[in-house]
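Here is chain A:
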Amino acid sequence: MANNHVLVIGGGISGIASALELANGGLSVYLIEKEATVGGYAASFCCKATDVCSNCSVCVVPSKIKEAVIHPQISLLTNSTVQKVSGEVGDFRVEITQKPQYISLERCIACGMCTEVCPTEPKAIYLPSAEAIPFSYILDERLCLRFKGEDCNLCRESCPTNAIDFKRKSKRQELSVTTIIVATGFEVFDGREIGSLGYGRYPNVLTGLDLERMFNREGLLKLPSNGKEPQNIAFIQCVGSRNESHCYCSQVCCKYAMRFARLIKYQNPNAEVTIFYIDLQTAGKGFAEFYEECKESTRFIPGVPVEILEAHSGELEVKFENILEGKVNREVFDLVVLSVGMVPRKDSWDLARILGINLGDEGFFDTKPLNSIETNVEGVFLAGTCQGPKDIPNSIAHGMAAAKRAMEVLVRCR
Partner candidate 1 sequence: MIIAERKPLEEIKNMLSGYKKILVVGCRTCVTICWAGGEKEVGILSSQLKLASSGEGNELSILEATVERQCEKEMVIEELGDKVQEVEAILSMGCGAGVQTIAEIFEEKPVFPALNTTFIGMPEAEGVWVEKCGTCGDCMLYWTGGICPVVRCAKGLLNGPCGGTRKGGKCEIDPEKDCAWVLIYRRLEKQGRLDLMRKYYEPKNYRAVQRPGRVEAATA
Partner candidate 2 sequence: MNREDNKIVAFCCEHSAYQVANKAGKMRLHYPDNVRIIRVPCAGRVDVQHILKAFEKGAAGVLVMGCQEGACQHLTGNTRAKERVKYAEDLLKEVGIDGGRVKMVNLAPDMAQRFIREVKEMTEKIEGR
């Protein structure tokens, strides 16, 4: 065995779980992330507890991310993508490209003085988010005057640690690893694809992801149109799941919708919450009881609406087939939340080609039957939602399981 390095592609919660397990098991890990920050979707979600936990698992994420980032056995490469892979299990050669790091992670102390002096609007140099990890500023080439041929040097001059260097080029490097764990995650279904639901056109139609981020930032729900607290909210389940082109259940939407429903009712007991569903997924530890509790305060209607129209006042008229009454009903809500599911990443195909692994029918990476970790290429393992929908605990478990396979390869070789 040439070395004891493992490559983990993707710095979301699954990739982080894999990296942590391997690093704590004594191996060295390269964790590469396409974006400037790690944590993926899970890091942008919100806690859905009222005063009592609703088991959404979002709170387990930040400490894992921090642990991984400071772990001495984990080398984190952000802004990086895999270009080429050669070799075989035990000796993969992986070519990585890292976008130019105009701001050095080692030197940026996140003091924010660069943003203060940046003359563009919006700012070309900024912190990706308040909780960004690594906690470091980034420079957007598309906005920066420097990259438009101007001779602006304000941020560089203001930087107290000389962290900024416009001349940095993108970097290629070759990594030598024994196994590869793919943890590239998912994309959220684009609500706009179902035009009749009006997402993207009506301001008060949001997705589950929008809600997660709104609660994470603001801590409460506001109508995008006027900033007021919504009083009558509808959730529409299975948007982008369980249909002809996405023939699977996304596994998370029923749970987040019910958790949000309970949270909304807790914050505003006068609010009315309705959930339109096909089948409620109530399996899982303690969840059936949670559903019983939700039923007391939330209206559940079988059948999902097909059309939403905006009334003149900005309210939303939802047209749905009332199965119980056997007719088509219309009802008005001030906020409609589309419980969008998980879809495969559009760039999965590129990575599949580079690694030589297969894509399944639905576009997620494929595995052997009754095995959700191993791909058709020996030594390449899958972790998390790039293999299929999973909630946070299952993503973590899957990441750990992938780490176990990678570890097994090394143990066998010793």
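On the choice of candidates, all candidates are chains of the complex that A comes from, given by their letters.
The rule is short, and it goes like this: a contact is a pair of C-beta atoms (placed from the backbone, for glycine too) under 8 Å apart; a residue touches a chain by one contact, two chains touch by 3 or more; residues count from 1.
Note that the structure is a prediction, hence the values are computed from the model and not measured.
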Candidate from this complex that touches chain A, chosen among 1 or 2:
2
Residue ranges of chain A touching candidate 2 (in the complex, touch as defined)
45-47, 49, 51-53, 55, 58-59, 62-63, 130-131, 135, 215-216, 218-220
